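Here's a structure for you.
Omission of a single protein chain aside, the complex is shown with its protein chains in their original locations.
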Amino acid sequence: MNTMNMALPGGIDCDVHPALPGMQALLPYLDAYWQEQVTVRGIDGLDLASFPLQMEAHGRRDWREPGGKPGTSLERLQRDALDGFGSRLAICNPLYGVLAIYNEHFAAAVARAMNDWITAEWLDREPRLRASITVAAQSAEHAVDEIERRAGDARFVQVLLLAQDEAPLGNRRYWPIYAAAERHGLSIGVHAGSTFRHATTSNGWPSYHLEDYAAHSQAFQSNLLSLVHEGVFNKFPALKFVLIESGFTWLPAFMWRANKTWRGVRAEVPWVDRAPGELIRDHVRFTLQPTDSPPTGEDMERLLEQIGSDDMLLFSTDYPHWQFDGQNVWPAGFSDALKRRVLVDNPRNAYPRLKEALQ
Amino acid sequence: MARHIVAAAGEILPGGRKLVTIRGREIGIFNLGGEYFALLNRCPHQGAELCKGTLIGLATSREPGHFELTRRFEMLKCPWHGWEYDIRTGQSWCDPNDTKVRAYPVTVEHGATLVKGPFVAETFQVAVEQDYIVVEM
Partner (left out) sequence: MTPEDGRTVVAEAPASASRSKLKLIDCDVHHALRSSKDLLPYMASRWHAHLEEFGRHRPVPFTAASPYPKTAPALSRTDSWPPNGGPPGSDLAFMQEQLLDPYNIEYAMLHLLMSGMDERNQDLGNATCSAINDWQYEHWTQKDKRLKAAIVVPGEDPPAAVREIERWAGNPDFAQVSLVTHAIEPLGRRRYWPIYEAAAALGLPIGLHSSGNNGHAVTSAGWCSYYVEEQHNVALSQQNLAISLVCEGVFERFPALKAVVIEAGFVWVPSVAWRLDQHWARMRGEVPHLSKKPSEYFRQNIWYTSQPSDEPENPEYLRQSLDWLGWDRLLFATDYPHWDMDNPEQALKFRMSEAEQRQIFAENARAVYGLA
């Protein structure tokens, strides 16, 4: 039963996860050399360890076939996510393990194949879908080639990176990617997850998935520190960064601390000409799921006030990850006016290339 | 307001400073290239002895990776939290205000200007009268 307030407009779901069934599905999109490599060497199973798909948390029971891999079916995504939430558009963020491959040429080949696969089997078949460009950020050169290759297709709205890569994402090694994205009006999506170049916490390897999952939020914060202090927002002022599946209730405390530290150490990074909190409010957005909600709606209202901007949250279901039950996509404490902004206005502003689609 | 003699002319060398107490308040007198400035020895942030801070220049940048230092030794770095104050005006740098984005302009200027902070260290008028340096307070 759809318990959503039907007076709310259909929105833009900024995080859905079509899943690649396996390398078999990519073979048609690989060239002869890579087809042979993959087949002869038996290369498969590049699903990210950050999201083991048999875990119910990463595939809601009513959104998957029993024993099957959640997210592989377009029909289910249409029914469960698009129709289910009345969404006008949904942005696909495929999480197959391109970014964690060490052979950068292989990574680039898989990235290219992923983008061909998502175009042919998702975007071409469902006009309400948009997508992130999968890139092999291991090599900025390869990544920029792939961005240039896809930029002409307006259905690609974003370049996808993972939050736990080899270096924090403000690092200059990523700047050619940001330059290419900015040139083409693409946003940068930073999705939760690790390439496992480093332990999942700076204290080493926790025992449990639960801890790894919780630790995504610290990783996102480290990335924000990097983006701010390396000067990415100064260098690429038109670029928007979307933190995806990051949570957002940690944001006020983060901004207070970042502002305070910066004031005392400013001269180390003299190009940072505004407080970190200001830069983040202008350049960074967050998808709604997971909400990591406080106990009451009143607490959430206070938290939203502490964030200090209504522009930052973007509607998402995170389909098929299990972030809420039934249709309860909204946490308590969101007014209808805010919901409307989160559903339509904020995503439209976060993704310049969507504006055309929403004419 | 009264005039208080704080030092003999020439006693505070260029680049130097002297701490004096006038009417129970500690004041730092600074000589910047022959000009004198006086600041209350109390940081508005958490009350540190501001005038004992390190003399620094003003680091600015037009873009990431570019570094420029001007106003050498004309800025004071508070000994505690390191906030930077312009000795000439008492103005702090770095806007600590978590102002809401609605009230803030969207365009970003590339590093040419620093955002002024709302804190201003208390300053006093200093004059050189014949053989003495005088503070009015």
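Order of writing sets the labels: A and B. Residues in every chain begin at 1.
Basically, a residue touches a chain if its C-beta (ideal position, glycine included) is under 8 Å from a C-beta of that chain, and two chains touch if they have at least 3 such contacts.
Values in this document were obtained by computation on a predicted structure and should not be read as measured data.
Touch with the chain that is not drawn comes from one residue among A:Gly71, A:Gly97, A:Pro290 or A:Pro347, which is A:Pro290.
Only one of the listed residues, A:Pro18, A:Gly84, A:Gly97 or A:Pro168, touches the absent chain: A:Pro168.
Per the touch definition above, the residue from A:Thr200, A:Thr287, A:Ser309 or A:Asn346 contacting the chain not shown is A:Thr200. Mapped onto subunit A, the footprint of the missing chain covers residues 55-57, 163-171, 194, 197-211, 213-215, 217-219, 221-223, 225-226, 229-230, 247, 249-250, 252-254, 256-262, 264-266, 268-269, 290-295, 299, 302, 306, 308, 322-323. Counting over the whole complex, subunit B has residues 40, 42-49, 52-54, 77, 79-82, 89, 91-92, 96-99, 116-123 touching the chain that is not drawn.
The definition used in the following text is that only the chains that are shown with their structure count from here on.
Centre-to-centre separation of subunit A and subunit B, using mean CA positions: 45 Å. Those residues of subunit A lying in contact with subunit B across their complex are 230-235, 237, 255-256, 259-260, 262-267, 270-271, 273-275, 277-278, 281-282, 308-309, 311. On subunit B, the positions that touch subunit A within their shared complex are 56, 59-68, 81-84, 93-102, 104, 106, 108-111, 113-115, 117.
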